[in-house]
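Have a look at this one before I ask anything.
Of the protein chains in this complex, all but one are displayed in their positions.
Each chain carries a letter (A and B) given by its place in the written order, and its residues are counted from 1.
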Amino acid sequence: MWQTAVDILGPDVARIVAGGIGLVTLVQINTLFLVWLERKVSAHIQLRLGPMEVGPHGILQSIVDGIKLIGKELITPRHVDRKLYVLAPIMVFTGVLPSLIVIPFSEQLQVRDLNVGVLLIFAFSAFNVLAILMGGWSANNKYSLLGAIRSVAQSVAYEIPLLLVVLNVLLWTNSMQMSTIVEAQSTIWNVFWMPVAAIIYLICATAETNRAPFDIPEAESELVAGFHTEYSGMRFAMFFLAEYSNMFIVAAVAATLFFGGWKSPPLLGFLPVPGVVWFFLKVYVLIFVIIWVRWTFPRLRFDQLMNFSWKVMIPVSLIHLVVYAGIIKIIH
Amino acid sequence: MGMIRDVLVGSWSLITGMAVTIRRYGRRNVTTQYPRQRLEMSLSYRGHIEFKRFEDTGSHDCVACGTCVRFCPTNVIKVQGEKTQAHSKKRATLYFIDFSHCSLCGLCVANCPTKTLTFSQEYELAHECRWEGVVDLIRRIEATA
Partner (left out) sequence: MTTPLPESAIEQTYYLNMGPQHPSTHGVLRLFLKLDGEYILEADPIVGYSHRGHEKMAESHFYEQFLPNTSRMDYLSGLIYNHGFVAAVEKMAGIEVPPRAEYIRVICAELNRICSHLLWFGTYLLDLGGITPFLYAFDDREHIMDALDRITGSRLTYNYCRFGGVAKDVDAEFARVTRVFIQRLRSRFDDYHTLVTKNVIFINRTRGVGVIDRNAALRFGCTGPVLRAAGVPYDIRRAEPYSVYPLLEFDIPTGTTGDVMDRYMVRMQEMEQSLRILEQALDNLPEGSFKGRAPRKVRPPKGDYYFAVESARGALGYYIVSDGTSYPYRLKMRVPSFGNLQVLTEVLPGTLVADTVAILGSVDIVVPEVDR
């Protein structure tokens, strides 16, 4: 069947189609899994058990929740801007697939190995910001708009240290191609000799995906009801599914840039474990850390959040960049 | 330099906080998976009131005096009794309590002259109809004979 597809479409296009199907499946399974994982991890931290009824240890809970959400009525209030209102939940997903195309799941499992892979990922993450703004604006509700504006300000503010820190890795690897970045970590993972960069990246990634402690737009943020207040049913679910997919992408990028991608850990290279398994293991450990952080800390107030970015993160990442640029120059 | 110290102290506080949460991760849960696991009520738990069964007579000893009716703050008790012989005590023939309005104060139990009222240990009292909250104590004690 693969041969006929290649014959009809040509090898490149066939690869993209197969990769696209595989990635869409991955996104959906990942979301189902992450919803369950978050509920279980949060429950265990809080000394309770989480979902236990549906399926053994609640594995089928996410599927049942999805079915319930699909069955809900899609209410469109009269006063909304209809085109933008309908477009916003679809737009949040637009940035997900292109970002996943360039991620190296293993040595061969990469849909397209663009030589500007990193740039593509960060370019498409801007769609998230746009979609949130569309959602907040179309709802025709001043509190939704305030929530959306805060979210946009937060995303913009935390993108800067994110990119500055990623620049360190790019300076070392001398290329933006994702597979080259993984290859450059065959001797030692980037996290071991630039740990501060990894930490800053994880903090900014948490802020980019609107997760706690930076979740002012998402949680019952005191008075402002949030940008997704006017959404119900599946449209509301789309925003959250997009958030979990973004979490996966951000963790996957962290795993590739700092934690060696699909390479095995330093001393465990003798184990006959395929690269894909190591990759997913790293990604889910990072996601576990993000979930752990969410359930531990209280929320930052919005002005403290912005102060933290502009007054702490950006100076630290700038100094880090200068210092490591010097170190890299010396090493080469 | 003060700012650097603040950042370091702040980061350390965050890390120790995370250590606290993760330590709880492996502990056993403190919740009970009701209805698969049932809960045991303590002996002094206040369910709705019921008649105490005395050993000598094998039944209750309510004399329909009406003390519980007068003491109840929410007027949920209704008693009727009859006297079968001239020099004997009255005996209750009807005893209804509307438990949906009972405030579990215990005044009826405390002031009963024959000490025949006591709290039961029923806690699964959710009902679908308003009148299912009305408990007939005489039928209840006869049913558990």
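Heads up, the rule we're going with is that a residue touches a chain if its C-beta (ideal position, glycine included) is under 8 Å from a C-beta of that chain, and two chains touch if they have at least 3 such contacts.
Everything quoted here is computed from the prediction, not taken from an experiment.
**Student:** Could you tell me which of B:21, B:59 or B:100 touches the chain that is not displayed?
**Tutor:** For the chain that is not drawn, the touching residue is B:21.
**Student:** Which one touches the absent chain: A:122, A:297 or A:310?
**Tutor:** Checking the options A:122, A:297 or A:310, the one contacting the hidden chain is A:297.
**Student:** Under the stated touch rule, tell me which residues of chain B contact the chain that is not displayed.
**Tutor:** Interface with the chain not displayed, on the chain B side: 9-11, 13-14, 16-17, 19-21, 24, 30, 42-46, 71-73, 103-107, 110-111, 119.
**Student:** Could I get the residues of chain A that touch the absent chain, sorted low to high?
**Tutor:** 42, 45-48, 212-213, 215, 219-220, 222-223, 295-304
Definition applied: only the chains that are shown with their structure count from here on.
**Student:** For chain B, which residues count as touching chain A in their complex?
**Tutor:** Within the complex, chain B touches chain A at residues 7, 14, 17-18, 20-22, 24-31, 33.
**Student:** Taking the complex as given, what residues does chain A use to touch chain B?
**Tutor:** It is residues 41, 43-49, 52, 292-293, 295-297, 312, 316 of chain A that touch chain B.
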